[in-house]
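Moving on to chain A:
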Amino acid sequence: MSLNNEEFRPKIVAFCCNWCSYAGADLAGSSRLAYPADVKIIRVPCSCRVNPMFILRAFEKGADGVILCGCHPGDCHYSTGNYYARRRMTLLFSMLDYIGVENGRTRVEWVSAAEGVKFSQTMNEFVEKIHSLGKNVRLGDLRCRN
Partner candidate 1 sequence: MSSAKNQAEKIKEISGVNPLKCMKCGKCSASCPAFNEMDIKPHQFVSYVQNGDIEALANSKSLWKCLSCFACVERCPRDVQPGKLIDAARQLVVRQKGQTGLAPEEIPELLDPELPQQLLVSAFRRYRR
Partner candidate 2 sequence: MQRIGVFVCHCGSNIAATVDVKKVVEMVQMEPGVVHAEDYQYMCSEAGQAKIAAAIHEKNLTGIVVCSCSPRMHENTFRTAAQRAGLNPYMVEIANIREHCSWIHKDMEEATKKAVILARAAIAKVNLNTPLQPGESRVTKRALVIGGGIAGIQTALDIADAGYEVDIVEKTPSIGGRMSQLDKTFPTLDCSACILTPKMVEAAAHEKIKIYTYSEVEKVSGFVGDFTVDIRKKARSVDANKCTGCGVCQEKCPSKKAPSEFNRGLNTRSAIYTPFAQAIPNVPVIDRDACLKFKTGKCGVCEKVCQAGAIDYTQQDEIVTEKYGAIVVATGFDTIKLDNYDEYAYNQSKDVITSLELERIMNAAGPTKGHLERLSDGKHPHEMVFIQCVGSRCSDNRGKSYCSKICCMYTAKHAMLIRDKYPDVNVTVFYIDVRTPGKNFDEFYRRAVEEYGVNYIKGQVGKVILKPNGKLLVQGSDLLDNKQILKEADMVVLATAIEPEPSVRQIATMLTASIDTNNFLTEAHPKLRPVESPTAGVFLSGVCQGPKDIPETVAQAGAAAVKAIGLLAKDKLMTNPCTAKADELMCNGCSTCANVCPYGAISYEEKEVNDHGIRETRRIAVVNNALCQGCGACTVACPSGSMDLQGFSNRQIIAEVDAICR
């Protein structure tokens, strides 16, 4: 267990679709728009590639927050992918909330390739929110702890 007096550094997984959000994150980078290093991005072809299992896995492995970013509704590179993602996540997040992973720890956000500013803002807000919620302990595998 990490020391209590150490500053809480959350583990945050961000799934970004290749066409909009990943490019938006790139733009945030090339525009030097800072957000906390706690956010780590995983590139997926489309937000609809994100299996709820991936998110459960992240929480199980100790992630404190998971955010899924995709193209704006109607702008999906594959036409409809983000609609599937939206429905799946709505369901998953309400289930997660039910088992104690608060809604603040999960988020879906639409970020286009041109929205570097929005990407950075969203990540800053999200990390702040996770800070206010503290460490996620609900889904962690207790057997691995000592």
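Selection criteria: all candidates are chains of the complex that A comes from, given by their letters.
Everything below uses one rule, namely that a residue touches a chain if its C-beta (ideal position, glycine included) is under 8 Å from a C-beta of that chain, and two chains touch if they have at least 3 such contacts; residues count from 1.
This one's a predicted model, so the numbers in the text were calculated from it and none came from an experiment.
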Task: Pick from 1 or 2, the complex member that touches chain A - done: 2
Open item on the list: If we count contacts the way the header does, which residues on chain A are in touch with candidate 2 in the complex?
Closed with: 11, 13, 18-20, 22-23, 25-26, 28-30, 32-35, 37, 40-46, 48-54, 57-58, 61-63, 71, 74-81, 84, 88, 112-115, 120
